[in-house]
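A single structure is presented below for examination.
What you see is the complex with one protein chain gone and the rest in place.
Moving on to subunit A:
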Amino acid sequence: MNERIQEKLSILADAAKYDASCSSSGGKRKNDNGGLGNAEGMGICHSYTEDGRCVSLLKILLTNHCIFDCAYCVSRKSNDVKRAAFTVQEVVDLTMNFYRRNYIEGLFLSSGIFSSADYTMERLVRIAKKLRLEEKFNGYIHLKTIPGASEELIQEAGLYADRLSVNIELPSDDSLQKLAPEKNYAEILTPMSQIQLKVAENREERELFRKVPQFAPAGQTTQLVVGATPESDHQIIKLADGLYKGYGLKRVYYSGYVPVSGDQRLPQVVQPPLMREHRLYQSDWLMRFYGFDADEILDPAHPHLDLEIDPKLAWALRHREIFPVDVNTADYELILRIPGIGMKSAKRIVAARRFAPLTLDHLHKFGVVLRRARYFITCRGMALEKREYDEQTVRRKILYGDGQTRSALVKRQLDLFAPEPTIITAPDLVSPQLDLFRQAS
């Protein structure tokens, strides 16, 4: 029995791990029934995998049996893998016992599709319901909605789950239909707008009647796989922008394609495109927290993110006319756009300058990365650089330091042989500024 459950867990955790989301934030569920758990605070990463990703939830599939054959998915019907399925009680037991030991914030449950969408969805809902009603579990529950599941089931799911998600899977409808013949955008966007509508309705109702039960209080998210299909970064962030604005999503997750299949329709990559994924997350942050428009980050003339420099620096280099910005007088919004200044230091700057004009020394102590910021700021009217450099020179100086081009090239070559790239790949927690503990949703 124990061996069997261990085997099931290994198969069904393994099959679920490519879903990037592990966020447990944005919930408002208090423990007011004397039961177990509390999901009202910020999210917590209880552990980190050896690839540096946050482990916040017990992220598993109910089963990896699937009637679909999506080329990018390990659990596709035609793939020769071990299959397993949990019972409802097994999932409940694991969740409760992991939670009691402070291993997890809650459950993230998804599933392969067996017999039908509704049949599968009904099982997922039954587990959430049992946890809430029978076990008095107030931890976090994230349910994946199964494409094609009925409106009634999604409605019920939202009553027990903190967060719902429908994966958009790939950055364009064309690609999706090519790689996942059973799926299309229309079928994915329908439940998405349905959830959006229910969340909005629920919010209005709760303003009138406090006792109305919450519907998915932590909202909805989605994920798409990057690097398995030919879309440009510009297309991808435009899509994300549309999802944020049109469907009120809390997060869009980007998952660098990890080769899970020898399917001829897919690129035969060896390494997942981690740097590209990282730059996409940085762009996503710029849109959500730094007031950038998708079209400011990229445009048809610049359809791809620069892998060498972050998108904020890339934008600043293309817009030298806006700089230098004086840190003692500029608005917060503009200070946020200075390379080398993150949200935290921007906030400190605008708070502290009310007391006394700031000096360079202050900026340094506030955590501003002067190595980058120096080309873009003035401080009490003074520039840090005696000369004005052109775009290419600034870029080179920031990347390789002040040395000659020749030594810069040598350094660059050495970098190529650096053992482990310090790529930030914990999308749930890490902002580009390494804001480790604010789990923004």
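Assume a residue touches a chain if its C-beta (ideal position, glycine included) is under 8 Å from a C-beta of that chain, and two chains touch if they have at least 3 such contacts; residues count from 1.
Just so we're on the same page, contacts and distances are computed from a predicted model.
Enquirer: I notice the complex is incomplete. Of the names "Cytochrome b561 bacterial/Ni-hydrogenase domain-containing protein", "Sugar ABC transporter ATP-binding protein", "Sulfur carrier protein" or "DNA metabolism protein", which is the UniProt protein name for the chain that's not shown?
Expert: The missing chain's protein name, per its UniProt entry, is "DNA metabolism protein".
Enquirer: Sort through A:His65, A:Lys136, A:Arg206 or A:Arg396 and give me the one touching the missing partner chain.
Expert: Answering carefully, the residue with contact to the hidden chain is A:Lys136.
Enquirer: Which one touches the absent chain: A:Lys178, A:Lys245, A:Arg318 or A:Lys365?
Expert: A:Lys365
Enquirer: Would you write out the residues of subunit A that touch the absent chain, in ascending order?
Expert: Touching the missing chain: residues 2, 5-6, 9-11, 13-18, 30-31, 34-38, 40-41, 44-55, 58-59, 74, 79-82, 94, 97-98, 100-103, 136, 256, 258-262, 264, 268, 271-272, 274, 348, 351-356, 358, 362, 365-366, 420-426, 436-437.
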